[in-house]
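All protein chains but one are shown in place.
By letter and in written order, the chains are A, B and C; residue numbering begins at 1 in each of them.
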Amino acid sequence: MGGSVTKPFHALVHLVRKPHTVKIPYEKHTDMLGTELPTERYRGYHVNDIEACIGCGFCGRICMNAAITYVEIPELKGVTKGLPKRPVVDYGRCCFCGLCTDVCPTKSLKLVPKYNYVDEDKNTFKVIASPLLKKNDGVKISRDYLVFSIDDLHEKLGDYIDEIIRKKEEEKKKKAAEKAKAKKENAKEEDKSKQEKS
Amino acid sequence: MMAKELFPEAQELRKGRIRIETTKDKVTEIVKKLKENGYEHFVMLSCVDWIKDGKFELVYHMWSYEYREHVMISIKVDRDGDSMVTLRDLFPQIETYEREIHEMFGVNFVGNPRLGEFILEGWPHMPPMRKDFDTEKFVNEIYYKIPEVKEE
Amino acid sequence: MKPIVKEYELFIGPNHPGATGNMSYHIWVEGDKVKKAETRVGYLHRGFEKLMEKRIWMQNVPLVCRICVPEPDVNEAAYSMAVEDLMGWEIPERAKYIRTIILEMARLSAHLLTVGGIAASLGIYTAAQWGVGDRDYLLDVFEQITGARVYHIYIWPGGVRWDVPKNTKELLTKVLDYLEKRMPLYEDLIIKNKVFIRRAADVGVIPKDKAIKWGVTGPNLRSAGYQLDFRKLEPYAAYDKIDFEVPYYPKLGEYEVLSEGSDIYTRTAIRMLEMQQSINIIRQALKDMPEGDVLLKHPQWFAWKVPAGYSYVRVESSKGEFGYFVVSDGGKKPVRVHVRGPSYTHGINVMETIAKGLNVADFAPTAISLDVCPPDIER
Partner (left out) sequence: MTLNHDDWGKVARMMSKRSLWMVHFCTGCGAMEMPPVMTSRYDMERFGMHAMATPRQADVFLVTGYLAVKTLKRVVQVYEQMRDPKYVIGFGSCTINGGMYWDSYNTIKDLSKYIPVDVYIAGCMPRPEAIIDSFLKLMDMIDKGEAIGWKKYHKYYDQYKRNQRMAYSYRLDEVEDIKEDDAK
């Protein structure tokens, strides 16, 4: 304990130190390098791309909290691949471990770095993982983007499913056109080769 | 002396892990002998429920800082109504492990004065760590059945 | 005048700022001296070991980290190592180094919390504010590496979950520099502070000849005068390739040796030295970390069977020896996972014994300086 006379005054340094309080919610949370947190890797709420999802049920099987159940969406029948059922996540059970995303074979289920979910009603924590992933770039999780009930889902899904169908038909047409084109070219080439032969 | 020299019947699981299978009446002697031979750190006492054989396996873990060796002394006791002698005189911390195993499995330890309520409070059912206690069924029958508070 | 009440009982906790988390002590006091103490636990009992028996091997990974809240990574590491031991896996070299970094960061953050807590229990609240505040910078790094602030679920059977992001080295170096710069301030505030020394020296002593017999491990054992550390005795992760010293009493470096063995002062001093050692270890690991894979190829999770056998694996945590006893019968689920938490002996037997003869005012600092973490007692 080398006591020096000036030692007590060392504390004065702290008067000019920059405060390290993060003034949430008025300020953004950054780390020491200035990267905004949370980063991409953060395991927040679920987002499911219902076009890519095939309803295999792996996420529900690996979930040790039985947090993932499934809901049947008849509109999806024939529109997307696989079964027309999609996961419903219960945030009264979820522990954000991310095992469900690891087993997802299509990688359609993702955890996004959003975490604020405060509500006074405990019945609102069962959520159909947002189907609006592609519609709104930059996924925002707030009450407006979450789908709570099946009725709500049909209402919110209406346009979305039309869009999926439209896209699919477009794709089909495109493919058909390409095929036709390829056939034509093939035929032409054959003609050419025949001509050359002859 | 190392455990293998003391007890030739000991089985080596891998480097530094020795397992001795023995019977109930020899445990005190073995633990004492090991303690005198440098195995002075009593790691823990654990219990495994082998429900198919109708036995509990009590495993006494000891470690020697000198030889860097871990010894598991395992004995089998009957699942129902069997008891074991307490070893709290050899190592004071065994008392706590015995209390826990008594509460969670129902093994009786003769000579331990502090057996009784330890972790649970007012538990009326069978000791919960036994394999035949189905926790999911229990939860569904009790906690999820407790009614919600109805508002008029 | 004779005092009216000479003997009385006192309940410390569970709702008490001096209790270490959600646990309670029942003490019998005569005048100002504690005559007898009993630890009451069970407020956090969740039956983890029961739950683990009904989940498949992989599903247990998110579960185990909940066993010790201030330092969850040691549990993940111990469970993973036990599974690897049964499977006979050797994890990739890079994963070993990453594990070392993560475990040392966890130790650092847990020690910051504890040292701050010990100081706060003696009235130096500034230290608690600093400790928690500085720990938060480490949590920021954790968050970027693992994806969560507290429960990381990062160390997996077979390696680590994913590789560290590119900026880790830069960021971690900056945080470590900052922490190193802060260390002298902590020293002035706590360990070299006369007020602290007066309260902490020769209080709550664990006698040297009893320490091993009572099952004391970790910093508490080293403060009693043994240079015993499972990082050296049974090296796991990459500790065998890293050059570091284990601080122990009476070699307290620049700190004065003021007392005989494990009292609050030495326990704090050892923790301060360990923090500096951790910074050193992380620096080395960052420098030596090789390139390569970080995770072995897993079997299909749902059908994964682990060979039958017994495995006991231990990890040196910030509190002491964390051991996992895993029994498998060759099935998809473990037969038994038994956790040996360091607080089990520290919090119950050791605390009950050394509390005898303490002043009531010294009771809480003693309990906190043993670094008791209730969730690993009852699990």
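We take it that a contact is a pair of C-beta atoms (placed from the backbone, for glycine too) under 8 Å apart; a residue touches a chain by one contact, two chains touch by 3 or more.
All figures in this text were calculated on a predicted structure; none of them were measured in a lab.
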Contact list for the unshown chain, restricted to visible chains = A, B, C
Chain not shown: contacting residue from A:29, A:61 or A:168 = A:29
What residue numbers in chain A mark contact with the hidden partner chain?
-> 19-25, 29, 38, 65-66, 90-96, 115-122, 125
Contacts of chain C with the absent chain, listed as residue ranges | 11, 14-17, 21-22, 42-47, 50-51, 54, 62-63, 66, 69-70, 113, 128-130, 132-133, 135-136, 139, 149-151, 375
Where the unshown chain meets chain B, residue by residue = 120-125, 128, 133, 135-136, 138-139, 141-151
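Keep in mind that, in the parts below, only the chains that are shown with their structure count from here on.
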Express in whole angstrom the distance between the two chain centres, defined as the mean CA positions of chain B and chain C.
-> 24
So, what's the distance in Å between the C-alpha centres of chain B and chain A?
-> 46
Would you pull the chain A residues touching chain C in the complex into a rising list?
-> 1, 7, 10, 20, 31-33, 35, 37-39, 41-43, 61-62, 64, 95-99, 103, 111
Chain C touches which residues of chain B in the complex?
-> 13-14, 16-17, 19, 40-44, 46-50, 59, 61, 65, 68, 70, 72, 91-93, 95-97, 118-121, 128-129, 131, 133, 135-136
Chain C contacts chain A in the complex at 55, 58-63, 133, 137, 140-141, 143-148, 151, 153, 165, 167, 170-171, 174-175, 178, 188, 192, 194, 256, 301-302
